[in-house]
Structure formats: structure tokens, C-alpha cells
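Here you go, one structure.
In this view, the complex is presented without one of its protein chains, the others remaining in place.
Lettered A, B and C in written order, each chain numbered from 1.
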Amino acid sequence: MSEETVEKKIILKEEDDYIVNMGPQHPSTHGVLRLEVCLSGETVNYMIPHIGYIHRGIEKMAESDTYKQVIHLTDRMDYLSSHINNEAVCLAVEEALGVEVPERVQYIRAILDELTRIASHNLWWSAFGMDLGALTTFFYGMRDREKILSIFEESFGSRLLHSFNTPGGLLHDVHPDFRKHTLEYVKYFRKKLPDYKNLLTDNVIFHNRTIGIGVMDKKMAINYGVTGPSGRGSGFSCDIRKAAPYGIYDKVKFKEILYHEGDSFARYKVRMDEMVESLNILEQLVDNMPEEGGFTAKMKPVIKLPEGEYYQRVETARGELGVYIVSKGAKYPYRIKFRSPNFSNLFVLNTLSKGGIIADLVAICGSLDLVIPDIDR
Amino acid sequence: MILDIYSFSTLTSSIDNSLHNMMSPWMATLTEFVLVGIVFLLFYALLGLFLVYLERKVCAVIQNRIGPNRVGRWGIFQTFADFIKLLMKELITIKHADKFLFNLAPFIVIIASFMAMAALPFAKGLQAIDFNIGIFYVIAVSSLGVVGILIAGWSSNSKYSLIGAMRSGAQIISYELSVGLSLLAIVIFSGSMQLSTIVESQADGWWIFKGHIPAFIAFVLYLITATAEINRGPFDLAEAESELTAGFHTEYSGIKFAFFFLAEYMNMFIVSAIAATLFLGGWMPFHIGGWEGFNQIMDYIPSILWFFGKTFVVIYIIMWFKWTFPRLRIDQMLNLEWKYLLPLNLMNTVIISFVVLMGLYFK
Amino acid sequence: MEKNNEFMESVSKAIPYCALRQDTQYPELIVPAGKLHEAAEVLKNYKEHPFDYLVSLTAVDHLEKFTMVYHLESTHTHTMIVLKADLEDRDKAKIDTVSDLWITAEFHEREVFDLFGIRFNNHPDLRRFFLEDDYGYPLRKDFKDEVNIIEYPN
Partner (left out) sequence: MNSTIKYFTDIFKGVLSLWAGMRVTGKYFISPGEIVTEQYPENRATLKMTGRFKGEVIMPHDENNQHKCTGCGICELNCPNGSIEIITKKVPNEEGKMIRAIDKHIYHLSMCTFCELCIKTCPFDAITWGQDFEHAVFDRAKLTKVLNKPGSSLKKKEVKS
């Protein structure tokens, strides 16, 4: 194959295409994503995503950071599940070093994971409602999410970007009221779930907007690598908590939510059910959380990973996050790669939205739950 | 019996008489035109600002917030501050826009809503023109606004605006039918198109009660179609901010944007006022047949309060829609009209004709 | 683990030109760059459990060579294996695309092309993702940003 054929510019635009640029600043792209949409009337002919508006080169930056310093960069990828991102790196480092973290730490991490997941899904619910024009959902979802963030703030001192994990454990012990407040939250949120159901889940307009829109079958989901709730809405069993359990998850009883319709509504239902499932996990974990055991394992002040390659997968609120670390024995990672869930999830958008109309594009884009900094990294 | 102390006819006729005594008849008429114009302009602006404030408060309460609370007590001057801000903003001229049409569009929109106000009976004896085809006039005039929206979308030379305007055109033209048909229900009941006659016919009970089930259905259908007619609530496809950023007024700024904004809220007032007039008795107090004492107490409440009270109830319901429902898609919205609302309306019209013929409604 | 070993042996038999490593976290198959597509196709359509899910695709710059790393998973059994190929020629690094097998590879490969400068034969749409056409390849170890270098005073 010659050089020229590889590098040829692919011409995607016809002269008389009606191109509408959605983004980089657009209310429904949730960040600086630019969708170049070709329309005929209101029907979407094709759509090209343009990314890279907030690419910060985290992978390059991480090459000159120690393993403890990498943590704070991962916060800034998928900022809505920053705790889970932290955990991915920590778990990779711990596995490489063969460190056994105390059980209490594993419990706390799992509790925080689930709280993060609920907070993230809450925000998605609010934003999805707003994408579809139900403006009140935004405030109800945010109201309930703030409660979780207050629990976070009490323990970590920050609401969004915690950097609370560290290789070997946690930076601090959790706040003494942590258990009490978590249980209070579980009770509170269970009471608010009927509102969610009445306001959006059962609404006939919402059904019309989402059922049968953006249908993705299982094969397509696997082929595109669409993971997380979006993949599980298509029947792709991809919950890392089940497939490759990490931390305490092999001791927790929970269901993997699977829907087989593969449309926007199935993706919505998966997330709604996952919130309930997360509440169940929280109830199990908080009650059994050991009081003793400290909050960190004994670690050397300078962490040097033995030479080799390590891959750690965790389930964030949006799908499978993979951390691939190549170490050459130094205190810096030689190469670190984040397989971010949103990067794979984004590119299915073109196929799903083809043939729909603009409103469908917005609904599908919302149902995939994209976080742009995670795509760009 | 309705008390005459709150009637405005003595006031208006005395002004009319004194003007006629002072000057020649056509000068008097001209002065009256100007006076009515000034009163309406003031009323229009103040009510528009108040409605914007009301909307913000209502949605804030629904959403567990406080809403505007900084400018003045409870933030009542917030919208005035916003209006002053809009007045002082730069009018951005768009490159390649059709300048004449671009500047014309806001005026068409606002004139359409202004004209519709002329026929509204605000209180006993307070009505600018009492047409004998009042309803017909209101329907005809209020649908002029879509021309302005189409012009705005076309002339601003923006793709978002154009899509928004086209959506709006498709939407309003189809929903006109249902609005007309649901108002026809009351025309059949009362046997008149004159708004004052319709109000008088509800002296002993409002049509929504007298006409029982069919009138109630007509009222619900009217609420839905009217919400669509004024581009609000779940039918705000023309602006659809999550899809088209701001739809047909994306490119407008400053006072021109304020015109669109004001016209939208005044349209909401007008459709609510029509609903109040036709279904809820207009300025007629709430009467129950046979309860003389109760009826007399009701009569002591001024008719203008009755009118505005009823109108704001309807306005609240329309706001309630907006802050609850997700937006429809354009094809679903046309489906809703042609497959559900129009057949139901036609059926309802037939039922009402039958009911009226057989005299099955409360008289 | 025993069964897994046997399974890996049978996989490596199906791809006779590969080198199998079992002592790592996940079993690794190292194939020559020219045969990568062939090996990937065998794995994708492997009879027992096809590796139908491409988890991650990336490259590592080892200064003397590039290593392409493919993490594959079988969605039936959740078995992971790693497919690797070394690219010796750094200046004209080229490898066959696997985007015809897993569509997700199309975008991961574009990212690798953007950041490493590895070209993919037969790729349907090989354009740069984040950076301009004349920008360097930042994830290469010898990359030096001469324009935007920020050095903190120490």
C-alpha cells in the first residue's frame, strides 16, 4: 500500500449539503464537543464529531509525574466519576506492588464508588431531561446530587475533584458522620425516586421521544466498544464489577442491569435501575463496614513499580475505564494510557443518529451520557 | 343581578361625551384613538414585564428555588432592570441578513399580539371595540404573528433560525384549526360570536359548568392547542434551546429581542384571556343558581378582578405545563394535532351541536 | 488457571507464528507486524470464544521501536488477552488497520496516529484528531515542543 493512498483526504462534504455546526458551544453537547451535522430538512444525513477542544495531554503529563501525582490528573478526565478514576490507578499500582489494602479501605472505596455513581447518574438524569425540554428535572436532579456532594465535602474537603484515593489506601479516614449521613441519604433518595418516575419515566411525551430512538443492537455495541449503561441497554453484559471484580465487589450482592431493546429508553432505564441497585449496594456495605483497620496500607514514600505492564479495568458511571501502565522500574510511569469509556461511546453517535431528526440526535446524545473531558483526556 | 357600581360604561361614556362637547366629532374620535392607544401601550408593557416576573417566580417555586429576589422587595423590579439592560444593549446587525425584513419582523410579531388585545372585554364596559365577530377577529389577528416569526427566521440568514421558523410555521398553521374548532364550541353554545354577548350569556353560570362534559373537553383541547399556538411549554419547538439554541430569535439582540420576548408573554396573556372569557365567564362573577345571598356577595367583587383572576389561573396552568413536560418532536407534534386533537375536536363539535339541539345543557 | 493455560496453548497453535507469554498479568501474544491483521482475524473469529470486543488499542514508544498493544476480550467468558506487535522502523511506522474487524479500532487508531504518528494501512478515515497536520507526534519519547515549552523556575 502506497503512502499516498493512506494519507488521502477523505472528502465527506458535498457542495450543497446543509451543514449545521452543533457546538463547540451548544446547550446539548454537554461541553466543548462539536458535531458537524449534515441535514436535509430536519433529517440528519450524517454527523461528524470533532473533538480535541480541551485536550490536555494527560497521558503525556503523567509520564513526568510520580504515581501519587498521577491521581490528581485522573480526576480531571471524567470529572463526574473522579473517585472511580482515582481508584483505577490506585488498583493498578497496588496490584503491581502486591500490596494488600485493608478491608475497611475496600469498603469505603466501594461506598464512595456507588455514591459517585448515583451522583453522576443524577446529573445525567437532570441533563437528559433538560435536553428533551423538561427543565424542571434539572433542578430536582441537582438538588438530590448536592446531598451526595455534601457527604463528599465533609470527608474529602472538595465536592467534585476529590483526589481522595492514594496508592495503598485513602488520604484520610472518612468523617465520623460519614456512615450516618450515607444512610440518611439512602433513605432520602428512596423517597425521591417516585418523583423521578412520575416526572419523566412514565411520561407519555418522554416515551415518544425515546422509545425506538437510536436503536443499537448487541453486536453493534460490542463492535463499537460501547460499555457502561449505554452498552447494557443493548444487552451487552459489560459490567466490570461482575466480569472482573475488583475491590470488595465480589462479596457484594447486586444485579447487573440488562435491557435488550437498545434504544434511548433502554439506556435510560438501565441508569434509573442502576441508581436503585447502587442504593442496595450502599445499604449492604454501610452496615458491614468495619470500624477498625485503618485507612491505608503501609507504603514506601517513593513508589517504584517493578518493570512490566499492568492493566486495570474499573466500571465508572459511564462504562469501562482501563488504565494501562508500562513501567520501566522508575518512579514515573513510562507510558500510561487511559482507555476512557466516553471515547468509544461517542463514535457510535454517527451511526445511531443517521436518518433521525435533530431532536433525535439530541436525545441520543443525551442518552449516551458523554463527558467531553474524558473523550479528550 | 350584577351591580352597576363597578361598571366602566359610565366612566367611558362620560369621557366620550366631554370629548364630543369640546371638539368636533372626528377630532374627538381621533383623541379617543390616541388615548386608547396610550393606555394599551402602557398596559401592554407593564403586563408583559409582570408576566415575565411571574413566570420566573412560578418556575422558581416549582423548582425549589427562590427566584429573583435582589432588585426590589421579592425582586419585583428585576424584570424592569432586565428591560433597561435590553434597551441599552447593542443592536447587532447581521452580515448578509435581509436588513429590511430583519428589522420588520419584531414589529409584525408585536403588532399581531397588540391588535388581538383590542377585542378583549376586560371588565363590564371596558372593551376597546366590541365587534360582532369578536372571536373570529381574535383568531384571525393572532395568527398574523407567525408571519413575523417566519420573516425573522428567513431574514436573519442563520441555519438555526431558519429551522426554528419553519417549525413554527408548520406548527401554528396546523394548530390554528384546533383553536378555531375548540372556540367554536362556545359559539355554538352561546349562539353568538360577539365577546360581550358571550360574557352576558354566562351570567347565571359559566359555560364550562353549563356545558358540562363537552364544554370541559373543549376547554382542555383549547388549553393544549393554545399552548402550541403561542410556542410555549412542551410545544416550544420554534426555540427549542437544547436543539436550536434559540430558534428564530437566535440572531436578535437588544430591543428587537425584547419585542419577541414581550410578544410571547402577551400572546400567553391573550390566549388565557380568551379562555377566561369564553369558558370561565369573563368578568362575570361566580354565580350558583338559586343561592341569592352567595351570588350577591360575589357581585361585590369588581368585575375587572374577576377577569384578571380567571386569566391568571389559566396563565398559571400554561406555566405549569411548561415546567413539567419534556418537549415534543416536530413530527410527533403534527401527529398530535392531525391524529388526536383535530378528530377529537371535530367529534366534540358534533356532540355539542347535538347537546345544544336537544337542549341537554344547563340553562 | 490450568484450563486457561490449555486454552491459550490452543490459541497459540491456531496462530503458529506468534510468541506466547503467560507470565504476565494477561496472556500475551506477540506477532510480527505484517501478520497482525491475520492474527487479529483468527482471534476475532476464534471458534470457542471469539474475541469480539476490542477493549483498548494503544501504542508504546520504546525508543528503538513502537509496540502496538491490543487488549481483547471475549464477551462470553470475559477472558482477556493481549495482542502485541513491534514496529521497528520509527520513521515510517506502518501497520494494518483492524478497523474492519472492530469498528471501535477506527477511532483508537486515529488517536494513535495523531499522538504517535503510526500509519494504518487501509484505514477508512485517517486524519488527525486533536492536533494540526504539521504538529509533531507528542507521545513519542523524543518529541520536543519548541513553541509552547513552559519551564518553571527552580
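The criterion applied here is as follows: a contact is a pair of C-beta atoms (placed from the backbone, for glycine too) under 8 Å apart; a residue touches a chain by one contact, two chains touch by 3 or more.
All figures in this text were calculated on a predicted structure; none of them were measured in a lab.
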Legend entry - Touch criterion as defined above, residue of A:His55, A:His72 or A:Arg179 at the omitted chain: A:His72
Legend entry - Contacting the left-out chain in the complete assembly, out of B:Val58, B:Leu144, B:Ile188 or B:Ile255: B:Val58
Legend entry - Touching residue (missing chain; options A:Glu36, A:Glu103, A:Glu154 or A:Asp217): A:Glu154
Inset, instruction - Just the residue numbers, please: which parts of chain A touch the chain that's not shown? - result: 65, 68-69, 71-73, 75, 136, 139, 142-143, 146, 153-158, 161, 163, 166, 171-172, 175, 195, 198-200, 202-205, 301
Legend entry - Interface with the undisplayed chain - residues on chain B: 58, 61-66, 69, 320-321, 323-325, 340, 344
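The definition used in the following text is that only the chains that are shown with their structure count from here on.
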Legend entry - Steps in the shortest chain-to-chain touch route ending at chain C and beginning at chain B: 2
Inset, instruction - Compute per-chain Cα centres, compare each with the mean of all protein Cα atoms, and return the closest chain. - result: A
Inset, instruction - Using mean C-alpha positions as chain centres, tell me how far chain B is from chain C in Å, no decimals. - result: 64
Inset, instruction - Just give me the whole-number Å value for how far the CA centre of chain A lies from that of chain B. - result: 46
Inset, instruction - Spell out the residues on chain A that touch chain C in their complex, using ranges where they run on. - result: 1, 3, 6-7, 9-10, 51-52, 55, 57, 59-60, 95, 222-225, 236-238, 243-244, 308-311, 313, 320, 322, 324, 326, 334-335, 337, 339, 343-344, 346-347, 376
Inset, instruction - Quick one: which bits of chain C touch chain A in the complex? Just the residue numbers, please. - result: 24-26, 52-56, 58, 60-61, 69, 71, 75, 78, 80, 82, 94, 102-104, 106-108, 111, 115, 119-127, 129-131, 138-139
Legend entry - Residues on chain A engaged by chain B in the complex (per definition of touch): 18, 20, 26-28, 39, 42, 129-136, 139-140, 143, 199-200, 203, 205-206, 208-209, 357-360, 362
